[in-house]
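Yeah, one chain of the complex is gone here, protein chain that is, but the others are all in their spots.
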C-alpha cells in the first residue's frame, strides 16, 4: 500500500495572504462520537515575501509559558508588519494541554518521542506525522518552546544541538543570541531520534528549543523571556522590523552539556531535597541533594553529588523521584568545539 | 453499640522512657493480603518531666518539607537533652506520601477534612480518629507542619487561628515568634471544622500550623525554616535547652487574613499566568494574573485582580486551574483584634 | 458533638428582593487545589409576597431536558411578574452534569439515594444535606425534574406518591394537571427513603416529579413539556399570572403504578430487543421484548413478557442490560384509591 | 521477515458443505490466562454453487440492531435453501459488544479505523487483519451493518460510496434497493481509508453499509429493516429464492451527502438541544439546535444552524457534546453524478 | 430519624415450608440502570421442626471452595430429609465473586470488615446489615466458610474464637470435631469487631469458621472437606440424619493461635520465598523464608524467621508481599485454657 496521507485537515489555507485563525481537525473516534475530532488551534500570518517560521508550544501539555507566549503572539501579530509567513501552534498536544499533563491522555504517549509519526498511528503519532510531513516542508526556521514541566526547574534558556556545518552552527548561535534568553545550551542529545527537533534538523531547518520554566508553575520571568524572544526572533529572521519596547540588548551566555557526567541521577526512589536552585554555580563533589526515606524510621538519607563543576541548568523537580530520574543537570561554558 | 475502639495498634509504648522508633499499624484488607496493614512511622522521645509535644508532617502526601524536617528531628533528637515527651509522626498519611498526592489513594480523601475521624470508617477517617482519640489526650502543644502542596506557593510562615482567650492568644503568638518563620498568619478559618487543627483546638492544646513551601517542589529555604523552627519550638516549650548554631534571632512578622476579600478566585477554568510571587507587596485592583484560554484561537485572557492591598501569602500554584480555585491570598499586618 | 452545619456557602441572599444569579460553593479538596470548590448554579427570583417554589434539575447528570428547562426559566423569569420566591437549581449535581453520567464522578454516588444527606459526608451527601437542611425549610412547593436518563425511555409525565391526606392528594393531582404533561403517574415508591422527594414529603411540602425524556438523548417534545409545565406551575401556585403562548389547555391522564406486577425484569444479562415504545398500549402475557445472547452461537433468545395490561410508562433503555434490570414498566388508569 | 500470518484460528472449515456454527479464536494473553483467547462467533452456511456473501455486525459494540439481525439469520438460515456460501459474524468486536461500547476495551481502538489491520498488532488490528487477509479473499458481496450507536440517531438507511465504474455503481444501487431501507445514502467518505468498507472496496467486492438505529437504544423498526434487508439481499444475490412474508416491495429513496456543507458541528462543548428528528425535512439557516451551558448562570445558548436544505440523516446523539462533534448531517436527493 | 430498614428484599419467604431457591435483591443505582439491583443467590430448605442453620460462602469473592460446597448443598439438599431450616448463601458478596477478588469492586470494601453494617451505607455495608439485622435473628448456628484467598495457603481447618462460657466452648469444639477438618484453630481475634463472626457471636449463636484453601487456586481436598463438613454438621445439629458415604470418622486436631508471636511479618516489600508448606512442623528461629529484591543487583535477601515452634497454619501466599504483610502463622496444640 502506498504511503498513507494524513487524516488531519486544516481549516486554514497555508498559502493565503493575511491572517487566518482556526483549527487543525484531527479525527478521533470516541464511544459517544464516532466522527469526533480534536481541534488543534493554529494561526497563520502571511504577507509579502520572506521566510516561513514555525512557533510551537504545548507539545507537552504541562509546559505553560510556551502556550501563553505563542497564543499571545498569535492573537496580536499584525500581518501588515510581516514579510513572510508565521505559523503559530500554541497548544499542539491539546488533549495533554487540557489534561494538564506532559503525556497525552488519549494514548499515554509523549508526543515529543513520536516523530516522524504515523498517519495511521495513535493520536500523538498522527499529529507528529502531520507536523513532519505537512508543516515542516514549508518551514525555514523553527522555535519549539518547552519548559522543564513537572520534571525539574530550568535556568531560563534556549537550546540547540551541535551542528557539524560551521555556517549552520554560527547562524543558530546568532539566532539564540537574538532570542535573548539568559543562557543558550548546546548539547549532544540523548534519546533524541524521535523529537520534533530531530525532524526539523533532518530537513536542514534552522532550529531552536527553549526551557523557559518548570516545577509545574508558571514562571513569570519565563513568560517574559519567551514573549520577548519570539518578537526578537521575528526581527532576526527579518520577518518583522519591529521596535521592541523591552530591554533590547539582552546578553546570552553560551553553555554546553557534553555527556552523562553533567547529570546526577537518583540512585533509588525517594523524597529528594535539593541543595541548589537552577542558575546556581556548583562544584563537583558537592551535594546536589539528599534522598530521604521518610517511610522508614531511622533510615539515613543518601547524599547525591554533582559530577562536574558548572552552573545548574536543571534542578530537582517533584519532591518524590523514581530510581534513575535526573535530579540535576550541570552546564559548562561552551568551548566552541564538537561535543 | 458502645463507641468503637481504634483498630490501630502502636509498636511503641508512649509511657516508656527513652527513645522508641517504630510504627503505628493500621489494618487495611487488600485483595492479596486480607490481614494487610499500613505502617505509619512514629518516633517517641521521652525523658524526665515536662510537657508532651506533637510534631506531624505528611498529613498531605505531597507536602515534602514537613516530612523532611520531622523525620530528621526524629532520627537525631537525643533523649538525654529532653525534659518531657516528643511524639513525632513525619508521614502521617503514608499512602498519600508514597503516592505523592495530597489525598490518600486508599480512599480518595483529604485526611485534614476527616477529623475527628471514625475508627470504623475509611483509612483516613481511622487514622484521624487515632490521632484525635488516642494521641491528642496526651499532648500539651502541637505543631502540624504543612506547605501549600501543589495548590499554591506560600510565603514561608507559621499560622494560627484567632483565640478568644487573651493568654492563649499571647502564648500562641509567642510560640510563633519562637518558631521563627518570616511570617505568622492569624486567620479566621474557612471550612475548618474537620482539620487536625480543629481537633487540637477543641482540646485546648497550644496549636501552630506552618506553610513552608509549595508548587510541588522542595523549597530549600522552607526545609531550613522548618528544621530550625522545630528546634526553637522545643526550646520555647522548655523541653530542650539546646544552643542553636543557626541565626538565633529570626524576626517574625505577624499578619492576618480576615475574610474573603483577601482571596482572589479563578472565574473560569483556564491557564493562569500570575503577576507576583509569594511575599510580594501588592495593591487592590492590580492584576493578580491573567487567565488564558489557549484552546480557543482569539480568546482574550481574563484579568483577575487583588481585592485588597497587602503582602502575597499564597500565589498561584498549578498552571491550569479550575473554576473557583484560589489563585491568590493577600495578608495584612495583624491588627491585634478579633478577626 | 453538636450537629454539624453545612460546609456549603451561597453567593446569593435568599431573603433579598429581586433577581440574583450565582453559585452555591461546595468545598472539595483536590490534589491540585486544597481549597477547591464546586460551584453549583443557582438563581433566585423574589418579589412581593407569595409562596416559595423550588425547581431542581440535574440531580442526575445525564437527564438533560430538566437542565435545559430550568436554566432557561432561570435566565428569563422577570422578577416584576413574580409574587413570592422562585429558587432554581438547573444543575444540582454539577460534577455528574459535566461528566454526563447519572452518578457523580466525585464519589460514585447517586445523589437521589443520599437524602437527607450528611454535611461531613461525600460530595453528594453534602449537597443533599444542604438541600434538605437549608433550602427545603424555605419551600412551599417543589418540582424535581427528571427523565429516565440512560436507563429507559419514558412516556412524558409528571409523577407523585400516593398521599394519605385527601386535601394534599387533591392539591397535588391538581398541580400535576396544571403542569400538563400527557400523563401523571401516582406510584407507591420502591427504595424511596433516600430521594429528594422523600425529604420534600417528610416536610409536608407540595411535591411533583417528572419523567420528560430518556434513552440518553434530548427529547424535543420533553423539553417543550418541561418548559411549559414550569410556566404553568408558576401560574397554578399564583406566583405568576402569565398569559402563556403555547396551547394552554393540555390534558393530563392520571395513571398509577401499584406494585411489582407493573414491572418486567431482565432474567439474565444480555442484549434486550423491545417490542413496544413508551406510550404504547400493551397486554399481559405479550412479549415486552427478547433477550439476545449474540456472544453464543445458536443460543435462543429469551422472551420477556408483560405481567399486566396497561400503557407502557418506561420502555427499555440501553441495548445491553444486566440481570435484574427493569426493562418495562406498565401503568394503569388511576383508580383513585390507596395504592 | 516475511509477512506474518494471522494468529487467529477458526473452528470451522470455510470449504465444508452445510451449516457450521463456531468461533474464531483470537489469542489474547491476560494476567490470569497466558494462553487466553477471545472467541468471536461465526456461522457459515454453504451449499451448492453460488457467490459468497459476508454479513457483519458488532464491529462497533454498541450497535445492537445489526447484532440481533445477523445472529437471528445465523440461527435460522436453512442450508437447503442456499446456493453459495453465507459467512455471518454477528459480533465481530466481541469485547466491545460485551462492554457495550463502540471502542474495544482491550485496546481502546475503533476497529473500523484499523483496516487493513496487522496480525501482530493490538486485538482490533489483529481481527481487522483476519477479516481483510483471510475472509475477504473468499467474498463476492458484503453487507457491513451499522447504526449511529451513541453518536446520533439515523434515518434508517443503507449507504455506499460513489463508485467510478458505472456497472459497479448501478449494481450497488440495485443491491441497496433490494435491501429496501427507506433511504440509501451515496456519500463521499471522510477519514475512510481504514474502515472495513475501504478494505472491501479495494478488493472490488460489492459493498453495502447500513445505519439502522442510534441513540444507544434498540430501534424496533431498525431491527425489522435489517432482518428483512438481509433476507432480501440473499434473494438479490440469488443465494436464496425465498418468498418473504413481509411487505415485499419497499421503496428506497436514493440520497447523497456530498461535502462538509451537509454537516453541522458543535462550536463548543455543551449540552445540545436539537430541533429536529432524523428523517425531518430541514432548511439551510434553520436552527439545528441550541447549545446550552447550564453550568454558567446567565450564559445564553448558542444557536447551531443547518448549512443546506435537505432531509436529516443523522440527528444529535448524546445530550452532551464535545467541540467539533457532528450534531446534524443533512442528505439530498441523489443527483446521479460524481460526488 | 428512626433506624432505617433494609433496602434489600428477598424473593423467598423464610417461613415457608419446603425448598425455595431465589435471590436477595439489593438495589444499586448504576449509570445505565437507575433502578438496577444486585441479585444474591439464596436457597432455603425448611421442614418440620428443628434449629435454623446458616451456611455462607463468598463473603470474599476469591474464596472458591466455600462457594462450590455451599452451592452444591443448596442444589441437592432434600427437604424431606430435613428437620428445621437451612439458609444457604453460596455467594454473599456476588460482585466480588464475579470480579474474582476479595474486596467488592462496587465499593472497594472487605465485606467482612463491614459488620454490623448500615442499610444506607455502601453495597457491602447494606448487605452486612441485612445479614445482621434480618437473617441472624432467625439463626441458631452458623458456618461461615472461608479460605486464605490470595493472601496465603491454609492448613485445612475450622476455626473459632475462645468462648468464656464453658458449655458454649465445649459445644463449639464438638461442632468443629463433627465438621471434621484436619485442624480446628481456637484463636484470639485481631481486628475482629467488624466480621460476620463478631455479629454472630454478639447474638450468642453457635459459630464456626473455616479455612479450606488458599493461594488463589481451588484446593481439591479443601472442596472435599467443606462438602463433607457441611453434611456432617447438619447431622451434628440433628437437622439431618443422613448416612454419609465418605470416611465418617475424621480426626480433628484442636490447635490455638494465641498472640502476635504466632505470626511472622514481612519487614519490607519484596518477593517472598517460603521454606515450608502449610501443615509442616516448624521451629522457632528457623527461616520462614527469604525476602528477595530482584530489582536491585547484589541486594542480599532478608531472612524471616518463625517466632514459635508449632505447625504452619498459614503459609506465604502471593510471591510479592507488602511491608507488614503476614507471611506465616504458626499454630500450637490447644491447651484448653483462656487465650
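Lettered A, B, C, D and E in written order, each chain numbered from 1.
Simple rule for what comes next: a residue touches a chain if its C-beta (ideal position, glycine included) is under 8 Å from a C-beta of that chain, and two chains touch if they have at least 3 such contacts.
All values derive from a computational prediction rather than experimental measurement.
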Visible contact partners (per top-of-document touch definition) of the missing chain: A, D, E
Touching residue (missing chain; options A:203, A:283, A:303 or A:323): A:323
Sole residue of E:98, E:174, E:244 or E:268 that reaches the chain not shown, by the stated touch rule: E:98
Residue of E:110, E:153 or E:325 touching the missing chain in the full complex: E:153
Residues of subunit D (touch criterion as defined above) contacting the omitted chain: 1, 4-5, 7, 23, 25, 27, 29-39, 120
Residues from subunit A at the interface with the omitted partner, ascending: 60, 62, 101-103, 110, 112-113, 116, 148-151, 190-191, 193-194, 317-318, 321-326
For subunit E, the residues touching the chain missing from this view: 21-23, 39, 41-43, 57-58, 62, 64, 67-68, 71, 74-75, 90-91, 94, 97-98, 100, 150, 153, 215-218, 220, 223, 271-277, 292, 294-298, 300, 316-320
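Note that only the chains that are shown with their structure count from here on.
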Euclidean distance of C-alpha centroids - subunit A vs subunit E, Å: 58
Where subunit B and subunit C are represented by their mean Cα positions, the distance between them in whole Å: 43
Numbers and ranges of subunit D residues touching at least 2 other chains: 62, 100, 150, 317-318
Graph class of chain-chain contacts, one of line, ring, star, complete, other: other
Pairs of chains satisfying the touch condition: A-B, A-D, B-C, B-E, C-D, C-E
